[in-house]
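Quick one: this structure, given as structure tokens, is what I'll be asking you about.
Only one protein chain is missing from this complex, and each of the others stays in its spot.
Order as written gives the chain letters A, B and C; numbering starts at 1 within each chain.
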Amino acid sequence: MPATTETILGVFAYVDTTVRALEELKAKGYHDLTVYTPVPVHEIEDVVERDRPVSKVRLFTLLGGLTGLASGWILTAWTSMKWGLIVGGKPAIGFPVSPPYVVIMFELMILFGGIATLIGMVSLGRLPMFRPSPAYDPRFTHDRFGVAVHCTPDRAASVREILRHAGAEEIRP
Amino acid sequence: MGAAAVVLLAVLMFFAVSSWSRQPAAAKASVQPIEFPHNIHVQTYKIDCQYCHSDARRSEYAGLPSVERCMGCHKVTAADKPEIKKLAEFAAKREPIPWVRVFKVPEFTYFPHKPHVRAEVQCQTCHGPVETMTTVGATTGPSLVNDMLNLVGLRPAPPPLTMGWCIDCHRQQNATKGTHAPLDCVTCHH
Amino acid sequence: MSEHERGPQPIAGGASVAEPTFADVNRDVLATLRTPGNVYFAWMCVVGLILTCGILAWTYQIFYGMGAAGKRTPQMWAMYITTFVFWIGIGHAGTLISAVLYLFRARWRTSIYRAAEAMTIFAVLTAGLFPLIHAGRMWFAYFLLPYPNQRYLWPNFKSPLVWDVFAISTYLSISTVFFIVGLVPDIAALRDASTGWRRRVYAMLALGWEGTDRQWRHYRRAYGLFAALATPLVLSVHSVVSWDFAMALVPGWHSTLFAPFFVDGAIFSGFAMVLVLIIPMRHFFGLHAYIRDRHLDAMAKLILVTGLVLTYFYICELFTSWYSGDHFEKASLFWRLTGTYWWALGTMYFCNCIAPLILFWKWARTNTVVLYVVSILVLIGMWFERFNIIVPSLAHAFYPAAWGIYVPTITDSTIIVGSFAWFFILFLGFIKLMPSLSIVEVKETLPAPVKDPRHAGHH
Partner (left out) sequence: MNRRDFFKIVATTGATAAAGGCQQATEQILPLVVPNETLVPGVAAYFATVCRECPSGCGVLARNRDGRVVKLEGNPDHPVNRGSLCARGQAALQGLYHPDRFAGPQRREGAALKAVGWDDAIKLFGDKLGAVRGKKQALAVVSQLETGSLGALLDRWTQALGGRARVTLEPFGYEALRAANRLTFGRDAVPYHAFEDAEVILSFGADFLETWVAGGHAARGFARMHTFRDGKAGTFIHVEPRQSLTAANADEWVRNAPGTEAAVALAVLKLMLDGGAVADKRFGEAVAGVDPKKVAEESGVPLETLQHVAKAFAGAKPGLAVGGGVAVTGSQATQLQVAVNLLNAAAGNLGKTVRFGPDQAYGKATPYAEVAKLVQAMAAGEIEVLVLGTAVNPAFTLPGGLKAADAIRKVPFVVSFANLPDETTALAHLVLPDTHWLESWGDYAPQEGVVGLMQPTMKPIRDSRPMGDVLLAVGRAALGTEEGKGPLPWTTFEQYLKATWEPVVKGQWEAVLQQGGAWRDTAVAAVAVAPKLERVDATPAKLEGPADGLALVPYPSLRFYDGRSATRAWLQEVPDPITQVAWDAWVEINTTVASRLGIRQGDVVRVTSPHGALEVPAYVSPTIHPGAVAIPIGHHYAPYHVRMKYVPASEPTNPMALLPAGADATSGAPAFLSVKVTLAKTGARRPLALLQATHDQDHREIAQHVDLARARKEALAGAKKEHPNLSMYPEQQYKGYRWGMTVDVDACIGCQACAVACQAENNVPVVGKAEAAYGRQLHWLRLERWAEGDPAHPHNMFLPMFCQHCEVAPCEPVCPVFAAYRTEEGLNGQVYNRCVGTRYCGNNCPYHVRRFNWWNYEIPAPLDVQLNPDVTVRQLGVMEKCTMCIQRIVAGKDRARDDKRAVRDGDILTACQQTCPTQAITFGNLKDEGSTVSKLAHSPRAYHVLEEIGTRPGVTYLRKVVRQEPGPAPGAGKGHA
């Protein structure tokens, strides 16, 4: 990628025009795109997500869950050994685990898993963002779709052409 | 999540504070009716603790010397000193000296001196180096402060007379000396 | 606000209206956040007043002791735990709708799940108060939390009450996360639609959401995972709560039936509460375009089904305790049916088994008045179900010498009424500060503006 890039934004009112724009851009070898949508739309996703790996969030979840499970086991077992008090005529701790402690382990698994997922989503999604990206337009949370193309200045013209042809309401800059 | 955390923290703090207000307060080193220098009695005159605190070996309380016992020596010894004059007054009026309590375990804790003396525990182990003190001061009893200090890994200043501290000693004694220092809750809490 | 003035105006009375467009969604949802009118503030005042009474009553109880509440030997537990379980039950619908129905791809959930989730969180916050209200020395309630202390003392993880602590705090946290994650894109929309301080606040909460493809990608994956986690959780929480009883020895409590029994009851009462909240909301905010009769119909069906399942459980309960041949169980059962509290049992059977049957008829399922009445009855019935489990069983347990009758006092009644006030004040606050309808998910269910008329000629 050359040192200087500029971002050209096309604002669309309809899905089909957006999809058409994306198809053409990809065909012409423009892959550095950012698509803004008020809601996830299947047609658009199909085009964008094509040849992209699945989100890594699930790894976070898995690890979080396992951590929770382990810490639940350790907490219950370790604290029962502190005094080894007998209640209800049953030993302080059973092997591999006293049945009642399973509940604690389960709850902690869910808790840690959930929190880990949140962290995963936030970090992978580059959130929080403190200043809006240059191409952003408030209408994208409303009812408009946006396609931002990052390209070298010399190819800007052709990008504009593609967007216009696809049926963009507005093209900036 | 954040909301939950905040709520949880707020609730926790509320209990913590309200519970702390229910904790037995510890007596500060306060002004005694008579300025009694332990260091002189112990170091200069080599008087054994149990000579004055003679109940320690046979009772729950260590006990304080009777005015008569004080006067036993002080009829002559340092009889001219102002503090001793105070003592003499009490003796004359046949009134007890209203000493201010310094060491105090909470009401729900039963601490007998006798078995500890029997087990040859040094007074200083719990009361600190009294022999070096002029006025004895202590902070005792479990308190939120101690708990919090512990939370961040700091122990409260010894000897705190807190439960954990008692337990440490009992466990360590049993481990090393093979004694039978009780660890049953109800031994002290009944 | 959007300038788009097209699209039909919502018509009151729930008559069917044309599908709104994306723009309508924004407009109508944002409309719910307009500065409220006097009616709203009047409601706030009433609820606030009741809440104050509740707080005063609790203060009195803390100061003078549990004796202020009507508890006694043998009813060491009574209305507080009853209401605690009730609220936990209410707290089940939200996550169920947003998680389970999400996994089942039940699209009708979208327009109600936001309100339901809010309800869940507030219900759990309300329920969470009761263990404290109930504890004899609530200022020491933090003993139940596992925190390191110089005494080396830890909670007893064998005790169902400690399980509760973990289950409920986990449930609260996960539900809150779920709720907030769902809110982010909507808040972004609010941010872009509002100005001034509101904009600044929303901007902060929106975490700079822009709806880029990358954000959506991880967002949707994460959302699915949350749902996957929340589903077992939602089922576990009420099971754990039911074990407070099932783990005990008391005749009438000691039953393996309790976990599924409680979970079903929870969903039952949860949906009833959702209806109780949704129906007025749709009326006052004119959201008939989004909360359509088919939504009510779907929920009514769920209430009907869970109600029938509950009836089945009631029969099981009676049968097992009779068939067990255990003298204590049988005596307890017989007394619950014939003893002092027979009327409570009757109320429960009517409200939970008979009343919902009307929902077999379609007209009833779409008639808001009928639905509302049935929902209220269900809530009453479910409160009494918990009452019947706790109080009469204890009244007639193992030891005849200690049999006795519990009588409520002003104090505990006031506190319980106050808890409802607390719940409603939270909910009323919410609907004016946050979109009580999910902008994004509603849009998802709408047909996206697919065709561009101008380009029609090209194909």
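Going forward, a residue touches a chain if its C-beta (ideal position, glycine included) is under 8 Å from a C-beta of that chain, and two chains touch if they have at least 3 such contacts.
Just so you know, these numbers come straight off a predicted model, no measurement behind them.
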Contact with the hidden chain (one of B:N39, B:Q124 or B:T187): B:T187
Missing-chain contacts mapped onto chain A: 83, 85-91, 100
Contact footprint on chain B, counting only the chain that is left out: 21-22, 24-25, 27-28, 30, 55, 58-61, 63-69, 90-91, 94-101, 104, 106-110, 112, 114-115, 118, 184-187, 189-190
Residues from chain C at the interface with the omitted partner, ascending: 64-67, 71-74, 76-77, 131, 134-138, 140-141, 143-144, 153, 155-156, 158-162, 165, 244, 247-250, 327-328, 331, 334-335, 340, 394, 397-405, 407
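Going forward, only the chains that are shown with their structure count from here on.
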Approximate Å spacing (C-alpha centroids) for the pair chain A, chain B: 61
Chain A and chain C: spacing of chain centres that average the CA atoms, whole Å: 29
Distance between the centres, which are taken as Cα means, of chain C and chain B, whole angstrom: 53
Shared interface positions of chain C, touching two or more other chains: 152, 169, 173, 177
For chain A, residues that touch 2 or more chains besides their own: 115, 118
Complex contacts: residues of chain C adjacent to chain B: 125, 132, 138-142, 145, 147-152, 169, 172-173, 176-177, 180
Parts of chain C lying in touch with chain A, wherever the complex brings them together: 2, 4, 21-23, 26, 146, 152-158, 162-163, 166-167, 169-170, 173-174, 177, 181, 185, 188-189, 191-193, 207-222, 225-226, 229-230, 232-233, 236, 240, 440-441, 443-444, 448-452, 454-455
Residue numbers on chain A that touch chain C, as the complex places them: 13-17, 33-41, 43-45, 48-49, 52, 54-55, 57-58, 61, 65, 75-76, 79-80, 82-83, 85, 87-88, 90, 98, 100-101, 103-104, 106-108, 110-111, 113-115, 117-118, 120-122, 124-133, 136, 138-143, 167
